[in-house]
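Note that one protein chain of the assembly has been removed; the remaining protein chains are unaltered in position.
Each chain carries a letter (A and B) given by its place in the written order, and its residues are counted from 1.
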Amino acid sequence: MREGSPIDVPLLRIEALSKSFPAARDLLGRPRLKVRAVNGVSLTIHRGETFGLVGESGCGKSTLGYLVLRLEEPDGGRVEIQGRDLLQVKGRELRRMRRRFQVVFQDPQSSLDPRQKVGQIVAEPMRVGGWRDPRKIREHVLELLDAVDLGPETITRYPHELSGGQRQRVAIARALATSPDFIVLDEPTSALDVSVQAQVLNLLRQLQDRFHLTYLFISHNMAVINYMCDRVAVMYLGSVVELAPVERLFSHAAHPYTQALLKAVPRLPAMNEDWDAARLDSAALIEGDPPSPVNPPPGCPFHPRCPVATATCSLERPPEVEIGPGHTVACHAVTVADQ
Amino acid sequence: MRLRESSSREREVPAAAGRRAGRNADGSRGTVAGQLGYSWYLLRRNPLSLIGLGIVLAVGLVALAAPVVAPHPPDAVALAERLLPPGPSHWFGTDEMGRDILSRVIWGARVSLSAGLIIVGIGAFFGIAIGSASGAIGGVTDTLIMRLMDVILAFPSLVLSMALAAALGPNLTNAMLAVAFVRIPVYVRLVRGQALEVREKDFVRASRASGASGTWTVVHHIIPNTLTPVLVQASLDIGGAILTASALSFLGLGAQPPTAEWGAMVSSGRRFILDQWWYATFPGAAILVTAIGFNLFGDGLRDILDPRLRR
Partner (left out) sequence: MNEEGVKVPLLTINDLRVEFPTYWGTVKALDGVTLEVNRGEIVGLVGESGCGKSVTAMTVMRLLPPGQYRIASGSVKLSGEELLTKTEREMETIRGKRLAMVFQEPMTSLNPTIRVGEQIAEVIRVHQGLSRAEAAERAAQLLHSMRIPDAERVSRQYPFQMSGGMRQRAMLAMALSCGPDLLVADEPTTALDVTVQAQVLRLIQQKSAELGTAVLFITHDFGVVAQVCRRVAVMYAGTVVEAGPVEVVLREPLHPYTRALLTALPERFSRDERLTVIPGSVPNLLHPPAGCRFEPRCPHGDEHCRASKPPTVSRPTGLGEHRVACWAMDGNQALAGAMNGGGVGERGR
């Protein structure tokens, strides 16, 4: 939200959410190896805010996004949307509830059915929701397309006739079809060019103001997160390692992983910065690859790559500690005194 | 404040990096005539498939126009003209009942063609139904169904068709059912594989996310997206289906005399092969040419329908 601050009514509250996937099965089909995609995550998202979720591959951010919408079944934990326990609802009632929260996927190519025309794609949530009158449906579809800056002639086009940016806008129009309150955006601009990305981001902001939407914005692009989000959570190997208002995260990152992440982003030096000084600082780069979540190490998930790891880090999972207003970190090496 | 002035409305064209051409300047795909023109262009690049198309069309026309094209009625017995070699009044000669073989071959086109289409139609229909359900449901049901299909596929197809046809009673309808039944597992496998792949796509997830039930998703998304490979498989299959139906008739398990059916004619002509070569040869050649025609055309169809090659 740009005008004023978000009202402190939690739209979404998740507690200790976990999800594992079987990586390999034995002869009887029982999982032998498990991928712990999400490992006990708790978060609150307030109405009207844009909440960012950032991390590298394998950190579980996309899975978390799907869990929140119950597109995947969690193994444990609680999801409360607008006060209602999402995990207790079933069948038709669940399907009805789904109208209030929607999703926009990363790849505009695979998120639209190539066999359907744009009009059908955008109308589907309405039809599923019980709308019958074809004229009303068509009218609403045209309204939605207009809201995302697509002309009425788009209605008869197929997805492959559109550009990436246009397809993504169709996906956004579809997400708006049921007038949801909450939208999960899973890397919505990662597959788009810079100039198209700018259009889509502007559009998302505008729609948020107009329709009073709350966003869960998942991305790996720090610049976009910085621009779009109010608060950000950094994920690593299925856990949230740091959570803060966005300005604080970028200026006072406390967790070693967050710091490494910020340093690793190749960026354009600012206008008044010395060019060579802004180049990648070799010494600051962390070694190794993001680990696979198949056998997460005991203790802090980051300790194998952490430059300041101690013995405790390999034994105990660090608790989430609040070190500033709205700023929590899960790291043994950071104490309140440091901040 | 609207973005209308600054963002494009309709002029965004997918950047043509050399390979993704083929659109009107405003991005639309063009008229149906334009699309057909493109399909024609693709076919032209593959001359064999053009030949296939020609054969298929020719056979189809002949079958449709049989009453008009055939010089004699196929059942006209004329014992005075038995076993005549090919000549001006009987281009393909006559059989042991004096019937004109050319006319019988022409009328036989009807039988064979419809047999091929019906067999493939039944196979594809049940294949789609069973395959998409199996792929969408998954789990134990899926496993059971696939193992059942494996069992059917484990039998040599011709032998199984023969056994079924014999069990059902030797006539053309039963032969078609038998051949169709044995073909179903191929389609089930094909569709199920596609269904598994489509199931994971984002647009299916999006459909569920809007509150669609599983059935809706299968009907509206999964099945339409499995059709293309089925179409290609079916077109390639027609040739084989015609062959198999003819084989069953040859063995006496399909069309019964006096029906003018190519396989049955080859069977009858076997006795006369040494001295009256024309009897078995012309129907046999008809089977050969038709099967080849469908196969070649099927290849061309695959190229047209394959979205990657379309570009």
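In this section, contacts are C-beta pairs under 8 Å (C-beta built on N, C-alpha and C of every residue); 3 or more make two chains touch, one makes a residue touch a chain.
Quantities reported herein were computed from a predicted structural model and do not represent experimental measurements.
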item: Sole residue of A:L33, A:V265 or A:V308 that reaches the chain not shown, by the stated touch rule; value: A:V265
item: Residue among A:Q116, A:S163, A:T178 or A:Q208 that touches the chain left out of view; value: A:S163
item: Option touching the unshown chain, where A:K117, A:R138, A:H160 or A:R205 are the choices; value: A:R205
item: Identified contact with the non-displayed chain, of A:L12, A:V68, A:I155 or A:M222; value: A:M222
item: Footprint left on subunit A by the chain that the document does not show; value: 2, 56-57, 163-164, 193-199, 201-202, 205, 220, 222-224, 226-228, 246, 260-261, 263-269, 271, 275, 278-280, 282, 285-287, 289-290, 292
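Please note the rule applied: only the chains that are shown with their structure count from here on.
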item: Rounded Å distance between subunit A and subunit B, as computed from the means of their C-alpha atoms; value: 47
item: Subunit A contact footprint on subunit B (complex, rising order); value: 1-4, 7, 9-10, 12-15, 23, 27-29, 201-203, 205-213, 216, 220-221, 224-225, 307
item: Of subunit A, residues touching subunit B in the complex; value: 66, 69, 71, 95-99, 102-103, 105-107, 110-116, 121, 124-125, 128-129, 149-151, 153-154, 157-158, 160-166, 171, 174, 177-178, 199, 202-203, 206
